[in-house]
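Note that one protein chain is taken out, while the other chains of the complex remain in position.
Each chain carries a letter (A and B) given by its place in the written order, and its residues are counted from 1.
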Amino acid sequence: MTKLSNVITSVEEVIMGVLMAILTIIMVTAVFFRYVLSDPLPWATEVSIYLFIWFSFIGGSWGLKYGTQAAVTFLLDALSENKQRMLKIVQDVIMLAFLIIILVYSVKWLMLPSTMLQKSTSLGMPMWIPYSAVPTGILFAIIHIVARLIRLLKNEEKLQEKEIGDELV
Amino acid sequence: MTFITIAVFVILLILGIPISLVLGITTVVYFLINGQAILLDSTPLRMFSGLENFGLLAIPLFMLMGEIMNEGGITTRLVNFAKLILGHFRGGLAYVTVVANMFLASILGSANAQAAMMSKVMVPQMEKEGYKREFAGAITLASSIIAPIIPPSMIFIIYGTLSSTSIGAMFMAGILPGILYGLAFMGMIAYLGYKNNFPKSKRHSFKEILQGTVKTLPALLIPLVVVVGILRGVFTATESAAVACFLAIIIGLFVYRELDLKKFPKMLVNTVTNTATVTYLIIMANIFGWMIAFEQIPQLMADLILSFTESPWVFLLLVNVLLLIVGMLIDGIAALVILVPVLMPLVHALQIDPVHFGVIICINLTLGLLTPPVGTGLFIVSSMADIKFERLVKAVFPFIIVSVVVLFIITYIPDLVLVIPRMLGF
Partner (left out) sequence: ACNNDEKTVTTSTSAGSGDYPEVTFKLAHITPTDHMWHKASEKFKEELESITGGKMSVEIYPASQLGSEADMVQQVEAGSVDMAMITAAYLTSRTPEMAAWFAPYLFDSLEEANKVAQSDLGQQVLKKVEGTGLKGLTYLFAGQRTMVTKDVKINSTDDLNGLKLRVTPSPALQSFYRNAGAAPESLSLTEVYSALQTGVIDGMDMDLDATITNKYAEIAKYVAVTNHMVWPSTILTNEKKFNALSQDAQDAVTQAWKVASEFAVTTRAGQEEEFRKELESQGMEVYDLDASVFEKQIEAFDSEYGGQSDLIKQFIEANR
């Protein structure tokens, strides 16, 4: 499971990097077409937003794996190592329950004939393409958390996750 | 039911679950215990459409610009330049942060984007100079709220649209309060600097300042091109972020020659993971706000206020207190969208100037970025500058107090807000 989670992390990083690059290029191109060529690209706004939503859900999943999302940690900090492990198991079980509910409902929603029928307003792109960001991001997050939960239960999880902030600053 | 929901919220928070998911889980629990499971059918789409806002694209783009500026040696040159001029005061770099934020505010319209960029730029610099990291983060975060007060401003535009108030007037009305916030933060730094003996650097010679200026000129070109580009209608404020990224790449590659193309994939991935810490929260805050709207809680609150008072001054006091509480829990723009339609009839009934009211509630809700437990600005700075959430909250507390004091000053001296728009005929 940890292996799968790591493979997915690589996939996520490729998706994030590529979509972000495309987003930046599209926006500059849109400015060029409108200002220099006087021929605006009316679809640019729509596509930019969908790229942004896609990488937000993927980035959110990545963030749940590496614990970059803000949380109140005073209880965790106050506990002994063994109790920390127990608390992390509780956290992961609660998050999993939530994510699974959302996954089930988002698959159900995507499968609705009404959802399949929708097209984007500018491009007429089938809306299930951008909408798929929701179940994909949630599914990836579930895999990461299940992998961690298994490690926690087997007591294989290193307790202090790598501090992501260090490499960013 | 409300009590159980609040209890669930608090327990999840204490358990240390990421705050974004705390909002999501609380919402789902509320739906389930209230027999509203039907709302779960619409939850995924609501999560999706919460991000369907073009203005939000400024967040990743300005984050990317921050990455490029850092890697390309642009940031160091800008900060060195500011230090040349202001560094010799006690707490000089802290003043630099405030002043730089005020200048940036005249380019950027969103506190989140500015906090993201400046925390990458200033916090490592200040730490190197001997400031505590959480203080550096706190001053960066606090001064970022000037971004939406000095024009241009995303939240003013949204208020103007929702309440049919002149956006031009709103922009003009923001100038004096924005300067007031800058001065107030600098006053706070002067006080803290005296108390805690902040570092200062040596005074520089005229020659050094001149040389520094020349080295910095290409970097200063970026804000210049952005401002001129926006003013001449080449691009919108949101698009300017993307153009600025390209400029920063060119300057970093060809002028300063410090930018390494091999680092690009890493920079892009960092940008997205940092963006997601904010946007995941917006996603979840959106379904949380949706639950609150469904229960018509804002309307109930409005009715409650009107049953208390018919004095505009008391009303403004109540609104300020209410919104400070709302701002602790909900994203400012989400709260604005829910509350403006509810509050405007009361504003007209009590004959309060809608421009004055707009500035008050926009600043008030912007302060929500600084206040725990849900403060987007807090999340951004704590994640980007790697500062423990609680320690950042503690360090930013004095600035929250100052901000609230300034908020009440502009609430009760309307001229501070209205004199410039009136002068210009709005």
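The rule is short, and it goes like this: a residue touches a chain if its C-beta (ideal position, glycine included) is under 8 Å from a C-beta of that chain, and two chains touch if they have at least 3 such contacts.
Here the structure is a predicted model, which is why all the values come from computation and not from measurement.
Enquirer: Can you work out which residue in B:Val79, B:Ala237, B:Leu259 or B:Leu322 touches the chain that's missing from view?
Expert: Answer from the full complex: B:Ala237 touches the omitted chain.
Enquirer: Using the document's definition of touch, tell me which of B:Ala293, B:Leu350 or B:Val419 contacts the absent chain.
Expert: B:Ala293
Enquirer: Write down which of B:Gln36, B:Asn197 or B:Ser311 is the residue touching the left-out chain.
Expert: Checking the options B:Gln36, B:Asn197 or B:Ser311, the one contacting the hidden chain is B:Gln36.
Enquirer: Please output the residues of subunit B touching the missing chain, sorted low to high.
Expert: Interface with the chain not displayed, on the subunit B side: 36, 38-39, 41-42, 45-46, 49, 52-55, 152, 154, 157-158, 160-168, 230-238, 290, 293-294, 296, 337-338, 340-341, 344-345.
Enquirer: Touching the missing chain, which residues of subunit A?
Expert: Listed in rising order, the touching residues are 34, 38-40, 42-43, 45-46, 109, 112-115, 117-122, 124.
Operating definition for what follows: only the chains that are shown with their structure count from here on.
Enquirer: Return the distance between the CA-based centres of subunit A and subunit B, expressed in whole Å.
Expert: 23
Enquirer: If we count contacts the way the header does, which residues on subunit B are in touch with subunit A in the complex?
Expert: Spelled out, the residues of subunit B in touch with subunit A are 12-21, 24-25, 28, 40-45, 47-48, 51-54, 56-57, 60-61, 64, 120, 123-124, 233-235, 239, 241-243, 245-246, 264-265, 268-277, 279-281, 283, 373, 378-379, 382-390.
Enquirer: Considering only the defined contacts, which subunit A positions touch subunit B in the complex?
Expert: Spelled out, the residues of subunit A in touch with subunit B are 13, 16-21, 23-24, 27-28, 30-31, 35, 45, 48-49, 52-53, 55-60, 62-64, 66-76, 87, 90-91, 94-95, 98, 101-102, 105-106, 108-110, 130-131, 133-135, 163-169.
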